[in-house]
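In this view, the complex is presented without one of its protein chains, the others remaining in place.
Letters are used for the chains, namely A, B and C, taken in the order the chains are written, and counting of residues starts over at 1 for each.
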Amino acid sequence: MSSSTASASEPDAPAAARRDLASAYAEVRAASAAFAAPLAPEDQVVQSMPDTSPTKWHLAHTTWFFETFLLKPSLPGYRPLDDAYDYLFNSYYQQVGPQFPRPRRGLLSRPTAEEVLDYRAHVDAAMAPLLDRADAATAALVILGLNHEQQHQELMVTDIKHVLAQNPLSPAPFRVRVRLGSEAEAMTWLDFDGGLRSIGHDGQGFAFDNEGPRHQQFLEPFRLASRPVTNSEFMAFMDDDGYRKPALWLSEGWALVNEQGWEAPLYWEPGRDGWTQYTLHGRRPVDPAAPVSHVSYYEAAAFAEWCGARLPTEAEWEVAASGLPMEGRFLDMADLELEPAPCPPGAGAPAQMFGDVWEWTMSAYAAYPRYRPAAGAIGEYNGKFMSNQMVLRGGSCATPAGHVRPTYRNFFPPDARWQFSGFRLAKDS
Amino acid sequence: MSSSTASASEPDAPAAARRDLASAYAEVRAASAAFAAPLAPEDQVVQSMPDTSPTKWHLAHTTWFFETFLLKPSLPGYRPLDDAYDYLFNSYYQQVGPQFPRPRRGLLSRPTAEEVLDYRAHVDAAMAPLLDRADAATAALVILGLNHEQQHQELMVTDIKHVLAQNPLSPAPFRVRVRLGSEAEAMTWLDFDGGLRSIGHDGQGFAFDNEGPRHQQFLEPFRLASRPVTNSEFMAFMDDDGYRKPALWLSEGWALVNEQGWEAPLYWEPGRDGWTQYTLHGRRPVDPAAPVSHVSYYEAAAFAEWCGARLPTEAEWEVAASGLPMEGRFLDMADLELEPAPCPPGAGAPAQMFGDVWEWTMSAYAAYPRYRPAAGAIGEYNGKFMSNQMVLRGGSCATPAGHVRPTYRNFFPPDARWQFSGFRLAKDS
Amino acid sequence: MSSSTASASEPDAPAAARRDLASAYAEVRAASAAFAAPLAPEDQVVQSMPDTSPTKWHLAHTTWFFETFLLKPSLPGYRPLDDAYDYLFNSYYQQVGPQFPRPRRGLLSRPTAEEVLDYRAHVDAAMAPLLDRADAATAALVILGLNHEQQHQELMVTDIKHVLAQNPLSPAPFRVRVRLGSEAEAMTWLDFDGGLRSIGHDGQGFAFDNEGPRHQQFLEPFRLASRPVTNSEFMAFMDDDGYRKPALWLSEGWALVNEQGWEAPLYWEPGRDGWTQYTLHGRRPVDPAAPVSHVSYYEAAAFAEWCGARLPTEAEWEVAASGLPMEGRFLDMADLELEPAPCPPGAGAPAQMFGDVWEWTMSAYAAYPRYRPAAGAIGEYNGKFMSNQMVLRGGSCATPAGHVRPTYRNFFPPDARWQFSGFRLAKDS
Partner (left out) sequence: MSSSTASASEPDAPAAARRDLASAYAEVRAASAAFAAPLAPEDQVVQSMPDTSPTKWHLAHTTWFFETFLLKPSLPGYRPLDDAYDYLFNSYYQQVGPQFPRPRRGLLSRPTAEEVLDYRAHVDAAMAPLLDRADAATAALVILGLNHEQQHQELMVTDIKHVLAQNPLSPAPFRVRVRLGSEAEAMTWLDFDGGLRSIGHDGQGFAFDNEGPRHQQFLEPFRLASRPVTNSEFMAFMDDDGYRKPALWLSEGWALVNEQGWEAPLYWEPGRDGWTQYTLHGRRPVDPAAPVSHVSYYEAAAFAEWCGARLPTEAEWEVAASGLPMEGRFLDMADLELEPAPCPPGAGAPAQMFGDVWEWTMSAYAAYPRYRPAAGAIGEYNGKFMSNQMVLRGGSCATPAGHVRPTYRNFFPPDARWQFSGFRLAKDS
């Protein structure tokens, strides 16, 4: 939870801030529904693997979050639409109560997509008076809820992509122009000094609890690639039998390569004229200039080994990202281009640090020094996942614009491939 | 396939027969769609286990059957709606081509329920001219297709019941009056002589290939119960710790009892005032007088062992059923009571032989003497399942009326519980 | 259990019969130990799959049988060597008590092979006085125990073969001469009349309970092959892509072919000069003239389908076997040739009905009319396996000589391949 969460004794937020809160609430909530609109009700039911959730589950769970942490404790007389939703749409908050088993979410045809929209409307209506008179503590919780919903917007994108990719019909619910054929900027190495550096969020503005406290780390001098590795570069690794050379791989990665028969990034299939990839706009040729995406940590690490480099640590990444403009390709409902795009020419400093693809780092996800999770159920948000996960930085083309920060720490198990996950190389100086 | 299938050289069926064919076609096809109508699109996507299929898959597969075995070979110029459907909706006909993996049917959100109805309309329209000028061979194939669709109507009922039963909301898409509280007729034993008996279908009218050829079997004298075992009687078995006495069980059954934690028939849960069961009308009290249903062969055999009886062989069952009126509770779209009902009072001869619940027999599903499956892919219909299955006889409340015969052989693995499967006791004389 | 088991009230068996009993006991018990003698202690520990058991487990379990059903109930003052053995060596007798989980038998290094021999000596010593004064009921139980041990002698052979076959070193603990290169007698068809036939054991001499009661069955006229199918004939099926033609296979068989990658019988591997097979004498060329062995029911049924024939029913097999001399290749400790041998030339009537390979029939394993298992735990011996198993007839090269009968019913699930299982063709006349 936010390191900026105000204490309960603070006075109410001023009226202007409350108007902003209400309009932020309306905007984020509307974006979720807008994303689901082009989907058929049938699309919104399916769960393709235990890691993914049905679209309508995301729509309901983000609503449950406001109901559970705001309406029920803070709105006297609030009446839930259906008591059973508490069980169905709790994701993992053990302190709130039991949860419907995650791997079985795709077995729930009810509530229907339409009934879930009713549930959203019910909660949104009940939230209105709360937003109108929100004190600072309430506002902080609302902001947390909105950031939480933005995270689920990204998951709605990645999960529905995984769902539809299982279908031989290659459904293309989102129709957009295709931009291909451009060339990526040549990759160069940027040098960074070592020494004691301050890392983590300083408490100004919203951040998740795991981004702080700000603290010092000692870094050796290092070099960082000017942009992420491209599909074209990754195909060179594939052409050099990268997927068949055990010496390049971490032990668990090599086991997966063989068990799962990995030969290319997720969603790639050979076509008549070269590799194709499934996208939410249908199956189309792989863009050589775009950053490689949908690779696991193991593939990223094997590629780095192959070319004599390594992945950056998250501290190195953060040092390099600090002060850069947060420009890049993000989730944009108005112009839906749900794939990473090539690095624009003429970018000097590190480019595409934000947006396009999440970048695997070599850092395992762990608590920063003196980190303590928030009290109560809300403290389950981040800290309890600090095992067997690697940190990714920067955001992707499925991340809502405005939801990125240099200190933002995303995390996934090293075998995860269904996110828009790519990587950038680093080296010792 | 039918033992009455005419050869291709036979003259066309007379016009009146062709009118009957067209009207039978219209009626059966409409019934499938009618059953699905009260369901939400979301309901029609879900697959609750590899054995069940989504409703819209059933609606599409039965359509694929007519397209594959009639339109493509016999209607010049027929153009499929979508070539990919051949792969998606082939169930198991290896000679037709590869199949989308059965356990993954629930991952297909597309074609949507509405698109499947379009597919049905497309095929129905193309069938019209074929029905108009059907020769005997074509007519036989159409009749096979209609019987096939009736079988899938039953599966649509049992599968959607299984799907919705996974949902803690206990959805009740079919609203009907509930009839409870009646008392079952007392059970009596009926005696039958032994000797050489003729068993199997004689070729008059439609039958599946596995029902013939008619042949002789030698039977010992036996006794048969006047009606199926009731819920009340089964609860006595449960109360006597029937599920905890290994001596009553077949070895594989006992393993399942422990692995799966069976303590009652499928869909039963303890309620405040006794046992309840999930039905397509919602969760409601178990009717003590109705035949027990949703039990496996293992539970049926354990119950029989418990009360010093056994299950009948399929030959015994058929001898007893011959000549009886085919009365009982069947699938009736006009008055949807999708549960077995108590045996009506005053029934003298064996009652409820047809309808209400399928009755497990102690006979493994095997070929009758001189049985040969039909040539070509259509021959895969029945014969290739002759291992690890037990025969059930008589039909259930989910079987379409008119789809039952004394010689009809249903078959399921002995652990199957999601059908309306009950049983009737037998004894040696 | 034996249909000839005497009642408890019968007088003692005469002294000569008791001497015979003691010498039969000594002989059978010695044979088990003799078989294990060439094995290393390490060999006797391993369990290669849940279906197989370690050699020393077999040696202990057969001993436990005498301890449990004879010594504990009938020898006053008997003291078990170790109370824990009751739990470790009970195979599946639920009425006796709980069992150490079957799939974990290979985790038990203790008792060691030597300690198991001590256990055998302890029980054998305690049995001596019981054998000396055995009444008829005791004698019947001893005879059952000896037949039980003979069954486990066969399992010791098949299980250790499976264990050692996992080892790339192809261990050959049993050194014997190899006989190869002979030619099999040409196969001919023998005709049998139909009609009412008596089937099953008549109660004279020992038989297991599942072999009776003797009863009538009506058979159609049929033809039976003069000898089992040979390796050479089976290779013709393989060469004709028999393992790649789904139309030949039962549905579950086809699924297994694909899941398990079956391309040949178990233990076969391609060598430089053709197919080889692992045997307990090491890996050696497949003998073309010998009966094919280590095939599942599915492979047998697919082969029969391929050549336009079928498998016999067990009743047909029994009719054909009645009155034939029980000659063939059996387990012989003195001249250990643990593989089936070619059919000798000049055999007129059906040859190799006994010994060499068990023959799959098309009959599912079920109770004969009026069958009732014995009372008490001993009744668990046979009846509780009557689901999902097929009957095999005749005995194999791993069956102890003297342990075969025309009425003997062996049974295994249709996917089992680690027994010496082959087959003989049949046809409708």
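Annotations
Basically, contacts are C-beta pairs under 8 Å (C-beta built on N, C-alpha and C of every residue); 3 or more make two chains touch, one makes a residue touch a chain.
Just so we're clear, the structure is a prediction, and the values are computed from it rather than from any experiment.
Within the whole complex, touches from the chain that is not shown fall on A, C. If you put the hidden chain back, the residue from A:23, A:94 or A:188 that touches it is A:94. Here one chain is not drawn; of A:297, A:317 or A:330, the residue touching it is A:297. Here one chain is not drawn; of C:23, C:166 or C:260, the residue touching it is C:166.
Interface residues of chain C with the unshown chain, by the touch rule above, are 40-46, 48, 56, 82, 84, 87-88, 100, 104, 106-113, 163-164, 166-169, 171. Within the complete assembly, residues 92, 94-95, 196, 215-218, 220, 246-247, 249-254, 297-298, 310, 362-364, 366-367, 369-370, 380, 384-388, 390, 413-414, 428 of chain A touch the chain that is not shown.
Everything that follows uses one rule, which is that only the chains that are shown with their structure count from here on.
Chain-to-chain contact here is organised linearly: an open path runs through the chains from one end to the other.
In this assembly, the chain whose C-alpha centre lies farthest from chain C is A. Of all chains displayed, B has the C-alpha centre closest to the centre of the whole protein C-alpha set. Chain B and chain C, compared by their mean Cα positions, are separated by 38 Å. Chain geometry summary: the mean Cα position of chain A and that of chain B are 47 Å apart.
Centroid to centroid, with C-alpha atoms defining each point, chain A and chain C lie 60 Å apart.
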